[in-house]
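Remarks on the structure that follows.
Every protein chain except one is present and positioned as in the full complex.
Coming up: subunit A.
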Amino acid sequence: MNIANLKRVSSITLLSMLLIIVILVATGTGAMHMSPMQVLAILLGKTGIHLPVAYEENMPGVLWMIRLPRVVLSVLIGAGLGLAGASLQGLFRNPLADPGLIGVSSGASMAAVVMIIVQNALPVFQHAPILNYYALNMAAFAGAVITTLVIFHVARTGGQAVISTLLLAGIAVRALCESVVGLMTYLANNEQLRSISFWSLGSLGGASWQTVGGVAPFILIPLIMLPRLAPALNLMALGEREAMHSGVRIPRLKALLVVLATMAVAAGVAVAGIIGFIGLIVPHMVRQFTGPDYRSLIPGAALSGAVLLTVADLLSRTIVAPAELPVGIITAIIGAPFFLWLIIKEKRTILA
């Protein structure tokens, strides 16, 4: 095993261990106090192993039905955002790319906000309460996917998307989406306004095993597929033409990257709202440790995204308990200063 490989494996192992620790801490912490032993006893109890640890009657319910799905959901969504961020930075060959660039979040928020406003007016929803319940998630998901497809389609010339056109199309469509959100905000009543602001700040509060089940496939497929594209992304980093000469099928690669990244982000956005900054800063953070090799960057970004969002959600539900802070605020508060610090640091190394 050469040194690069060794470094890759060790950083992935380190991040995996960190994720496990974070999951254990997050599962054990919350409004209802449980000791690590109690958590262990309850979880093992589910598999039929009974430890001689006493716990209160309603602890298993809270742990199993509320806290655990929430932690699992934050791991999944964080991983999805990190994954998408790293792969899109590869696609755009630009470290400032994030899932927002291809319109995922703006499309999702537009559709969700429109749904918030029209939901009460549409008779369909009054007759089918179940539909009503999931309408927002489905709309957000559809909005994210459709917007991305529109941007990708606009940018396509002669069978493949030109990156600079993709960026421009992204800017235009995002501006359009944002103005629709603005219009809807204007039309909204008090209650709807509250839902809109709540949604656009992101929250993992409603997590259940059902939402976990709904999100999981959309993140697991990119999680398996994207690392396979890493060698091609490494070649892309040299330049599109160079990559093409090395046998990379560029149009196919671009399409796959956009589809997989959209999948990874859209499902998360649909159930948790807009969670900013993870897709942008996580790949940077990871690059500090692993270097620019996408073979370690992509899995590393997935793991770090999971760690970061789980920590952010833990903070969101404990800082101002019994109330909850929207998790999007926390990721931005942690993310923005960190990002600044990275920029300053990088500037120094360039000058030195």
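The working rule: contacts are C-beta pairs under 8 Å (C-beta built on N, C-alpha and C of every residue); 3 or more make two chains touch, one makes a residue touch a chain; residues count from 1.
Going forward, contacts and distances are computed from a predicted model.
S.K.: As a check of understanding, state which of "ABC transporter substrate-binding protein", "Methionine biosynthesis protein MetW", "Alpha-ketoacid dehydrogenase subunit beta" or "4Fe-4S dicluster domain-containing protein" is the UniProt name of the chain not shown.
M.R.: Missing chain, per its UniProt entry: "ABC transporter substrate-binding protein".
S.K.: Identify the residue among A:18, A:37, A:62 or A:138 that touches the chain left out of the display.
M.R.: Looking across A:18, A:37, A:62 or A:138, the contact with the absent chain belongs to A:62.
S.K.: From the list A:36, A:206 or A:337, pick the residue that touches the absent chain.
M.R.: A:206
S.K.: For the full complex, which residue in A:3, A:54, A:121 or A:323 touches the chain that was left out?
M.R.: Spelled out, the listed residue whose C-beta touches the missing chain is A:323.
S.K.: Could you please point out the subunit A residues that touch the chain left off the display?
M.R.: 30-33, 56-58, 61-62, 65-67, 133, 189-191, 194, 198, 205-206, 208, 317, 321-324
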